[in-house]
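The block underneath contains the structure these notes are about, expressed in structure tokens.
All protein chains but one are shown in place.
Chain nomenclature is as follows: A and B, assigned in order of appearance, with residue numbering initiated at 1 for each chain independently.
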Amino acid sequence: MNDRRRVNGPPGGTRPPVYASLLQSGTGAGDRAQRQRQPTELRKIFLKTGLIPSASGSSYLEFEPSASLAAARANPKSLIPPSSALKLACTVHGPKPLPRSAAFSPNLVLTTHVKFAPFAARKRKGHVRDSSERDLGVHLETALRGAIIAERWPKSGLDITITILEAEDDRWWGDAPDSHDASWGMMNVLAGCISAASAAIADAHIDCLDLVSGGVAALVSDDSTESPSTAPKLMLDSDPAEHRSIVSACVVAYMPARDEITELWLKGDSSKASLAEGDERSGHEALIDGAVNAARGAHTVLAEAVRESLQKALGQS
Amino acid sequence: MASAAAPPAAPNSLSLPPSQFARLQPHAYLLAHLSPPPAINQPSIRANGRAASQFRVTSANAGSLTHTNGSAVVRLGDTTAVCGVRAEILHTDDIASWSVSQSTNANKRRRLADSEKPTDESDDAEDEEDRAHVEDLNLLVPNISLSTGCAPGFIPSAPPSALAQSLSHQILSLLHTTRMVRAEDLRIWYQPPNLGPEELERHNEEEQMDVDAGQGLEEESKPAEIKAFWVLYIDIMLISLAGNPFDAAWAATLAALRDTKLPQAWWDIDNETIFCSDKVTESRKLSLRGLPIASSFCVFEADAAAGWRAVVIPDAEEQKALEKKGSQQKWILADPDGYEEGLSQERVCIVVDKEENGKGKTVVVKMEKHGGWTVDSDDLRQLVDVSASRWEEMKRILDQC
Partner (left out) sequence: MVGPTASLSTLSRADGSACYKCPTTGYDLLGAVNAPIELPARRDALKPEEATVEVFVKPGNTTAGVGERYVEGILRSVLTKVVLGRERGFPRRGVVITLAIVGGETVTRGDSYLTILPALLHTSLLALLSAAVPLSMTFSATLLGVNKSGEIIPDVSVTDAKSVSSLHVLAFTSKNHLLLNKSEGRFDFDTWEKVREHALSICRKNTIFNLDGDVAMGDGEESESQGFIRETVEDRLEKDYMWKIDSV
């Protein structure tokens, strides 16, 4: 608790505020945010490169706030946000010589760090990276390693650092944690991390096979009030705050030019899914295809951002 | 700019592009900008194109982060700081020494609580209480993180560097000495009801009101007591660092605190805990004392070797005389960028405030200079004036955000 390298709070610890309106379930906190988008419609992504001049490459990514969040921002009534939108900054340092102590490597050594700002999530995060942040770092590293042509930089290192300023919620505020509950927000965060890191690597002029982009799809059971008979539906780019329960979700890192997936993370039970008539795919196949489609969508934004970055670089020299 | 960058001494056959020269001979490069030879008829200007006392373009944006009570992004040229304020509750039961300390001056607190809006006269009496609560109970917790990949030197996921630690300390120290956050804003009061039979029945509805308005009605009742405090976790992430982290971090802290809204909170006697209302209309902003604005400067000396050879250091008086007749030996650069910071040791940081919201006289809140001996009172007087005009500029920017 007592960290001598930081300014510490009260020694007895503090408690997050408890909102009285959330205790009487369903009332007070307003209505659940409703998904206004079509099942295959993605959120807009704001992606900009080169905002951090001291880094060799950098990018900033922001998801468009959901309709309910935008409404809540414009006309605030409740202090409890209906949902949140991902905001993150990514920097790339390198390629640079490996530290003296490091062993010889014929390839570029990739290191990824993903860190939430303490104020990024609903629950205050610690200053030291926790297991979920390390986990995201590992996923991100796998996603990028498949895209970078590492043998062009022997004995070099590349540091990718992502700071998440605002994370996606795992569920709606009004919902109590239940059995379906898992860190669904993490998957959206990872998809954002992949796209942002890819843009930053391109901004740093590191050779890649293709721009790798991240996409999320989920099987959600929404309108059904506790009736398990209705099968969950497939939604692209799902915002966990907008759905009553997410049954399963999948995030991919995808390279469209080679039609290759470098990273796949599937969570939950995908056996039951209500697909269109005549669709022979199994649940998880549909889920992966959905995630790939979402990644294709993100790729167009990514390509545009990288083009901008290149134009800036050409203009300078 | 490119023409000014050409070193006067470099022969044409060996000329380098300005960017290369800046890297190889940084000191000579900056010096060539600041004191151009009379032949090329250029004004003295910094390598980044600014005048000596010119700050970088500053922008501030508040309230864009969802999970915070208050947040702000401040961009100072290429230096970007994001600050988020999160409020959590510290129950008095969790304070080890609370029951001892509060019984001695409970009456005094009660009296202070009655004065609704703190006026200037009551400020003095309130000061000691304020200080004791905010400082001794650790109600303000600022931390700066530099391990965000903001500059190549900082290893991500490493513990905070000495620079980050000392910046965190400076922010905390400045928050304490300026007493900007009022302890009254952070207190959560509870008015115990009179335990008469009718009171018992309706105290549930009553107590919510009692917290802010009830004192007048129930003059006979027990004194109100503090049940909890808000603790403000002020986390500053430096997303991009290109010199002068303190000014950016402080401006972000200031903007975030101005944006901070605390929910209405009350002690619920049945559950023995604190509940909050989520209604925006019931929440309130912090009433901050003053608007201290920080301005940092660095001193660039013409002689790179100045200060290490014992024989060349003149007396303070001689040095003054020397400066009067000779050419300029030092330049005080406002809001230094990373390049300039690397070329100078002497730093000045001045924090000023203006009384009566800008109409009163300038008050210096903090003045710090270290790392050299060239700046003395004449320079500092000028710098205070520069900081005062910077105050106007920053106030405009912060009011707009």
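Basically, a contact is a pair of C-beta atoms (placed from the backbone, for glycine too) under 8 Å apart; a residue touches a chain by one contact, two chains touch by 3 or more.
No experiment lies behind these values; they were computed from the predicted model shown.
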Selected from B:N48, B:T66, B:N138 or B:S296 as touching the chain missing from the view: B:N138
Which residue of B:R50, B:H91, B:R347 or B:R390 touches the chain not shown here: B:R347
Option touching the unshown chain, where B:P36, B:G338 or B:G372 are the choices: B:G372
Positions on subunit A contacted by the hidden chain, ascending: 4-8
In subunit B, positions touching the absent partner: 131, 135-136, 138, 140, 162-163, 165-166, 168-170, 172-173, 175-177, 307-310, 313-317, 319, 345, 347, 353, 361-377, 380-381, 384
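By definition in this document, only the chains that are shown with their structure count from here on.
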Distance between chain centroids, defined by C-alpha means - subunit A, subunit B (Å): 32
For the subunit A and subunit B complex, residues of the former touching the latter: 5-23, 28-29, 51-55, 58, 69, 76-81, 83-85, 87, 89-93, 96, 113, 115, 117-122, 124, 127, 129, 159-163, 165-167
Touching residues on subunit B, where the partner in the complex is subunit A: 65-68, 71, 78, 80, 82, 84-91, 94-96, 137-139, 141-143, 145, 147-152, 156-157, 159-160, 165, 168-169, 172, 231, 233, 235, 237, 239-242, 261, 263, 265, 268, 273-281, 283, 338
